[in-house]
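Excluded from the complex is one protein chain; the other protein chains are retained at their positions.
Now for subunit A:
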Amino acid sequence: MKRFIGFIKKEFYHIFRDRRSLFILFGMPIAQIMLFGFAITNEINNVDIAILDHSKDATTKEIINKISASKYFSIKQMLTREAEIASVFEKGHVKAVLNFEKDFSQKLIKDNKATVQIITDATDPNTANTISNYVNAILQTYQKEINKDIVISYQIVPQTRMVYNPELKSVYMFVPGVMTIILMLVSAMMTSISITREKELGTMEILLVSPLKPIQVIVGKVFPYIFLSIINAIVIVMLSIFIFKMPVQGSLFLLGLESVLFIITALALGILISTISATQQTAMMISLMGLMLPVILLSGFIFPISSMPLPLQLISNIIPAKWFIIIIKGIMLKGVGLQYIWKETLILVGMTVFFIALSVKKYKIRLE
């Protein structure tokens, strides 16, 4: 036991003396959560639009007022000619143009129908889609307002309610994802690098020719990172609660336990990576390419798994991050208890046991 404690003490020296890694270790979670929380967002706010109003009557004015009053749009330019539309898009000044047809009010009253064209810049398809939805929503509200005295028979009224995230805040989606990425990166990459560093510097040779057991070396290497990753997880949850006002509906204790489980899964992966790579660089490349990309792309963090092609859906099942994201979304947003996420938890436990068994088996007690 004394040997083991001595080993862990040495690991902490390594970590705290390497200022740059330490900065990455604790700076990265904060930077990432801030970036995803503030800068990278799916919501639209104050989008610049232009208006080409051919009729300039009471109705169009009212609609324009409603649009400019919403916090989503700000009207940047009033156009006068059809030809200007192309040029404002080309200059990139506006993201959308509303084109009201001639005699809008008259047509509305006479024919019961008037058209407004919504032209959006679809170089960014997601934004274009969102803009057109928002404009539609504003137009429909207005339509209901002017029709409120008229009774239409056979009307279907959809009542939409967004549960778990009623304001559709994208930070709710990013926090679980970022937490997953960071725990994965810190745990897997840092351990695999720290083990391969011993190989590269030749100190592994001395450790092997010592009475230390392989399991002591592995656990000793991993232990400090469990500790650091838990601190990271706490920092992330605190940031999301206090800065982004993201509620944690479920039990914090369960969230903590599940995070520790995922940290251990990632550490086991890190050990596995270190057993197959000889240098720190290889370990880093495998961690980045082999773990980061799947975590970002295939875990359901950004792109919904259900809309992927079948082969990718199948592959996503072997990615631990997918299950962890389901678990923390469940706990943080839905407030579910273990009875709803035991299956995902069990899968993570199984993966962890598998990785640990494999890496203990692959750990070399000799140089070849």
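Convention: a residue touches a chain if its C-beta (ideal position, glycine included) is under 8 Å from a C-beta of that chain, and two chains touch if they have at least 3 such contacts; residues count from 1.
In this section, contacts and distances are computed from a predicted model.
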Message = When one chain of this assembly is omitted, its UniProt record names it as which of these: "Peptidase M48 Ste24p", "ABC-type multidrug transport system ATPase subunit", "LutB/LldF family L-lactate oxidation iron-sulfur protein" or "Extracellular solute-binding protein"?
response = "ABC-type multidrug transport system ATPase subunit"
Note = Full-complex touch with the removed chain, picking from A:35, A:206 or A:234, is A:206
Touch residues of subunit A, complete complex, unshown partner = 2-3, 5-7, 9-10, 13-14, 17-18, 201-203, 205-212, 365-368
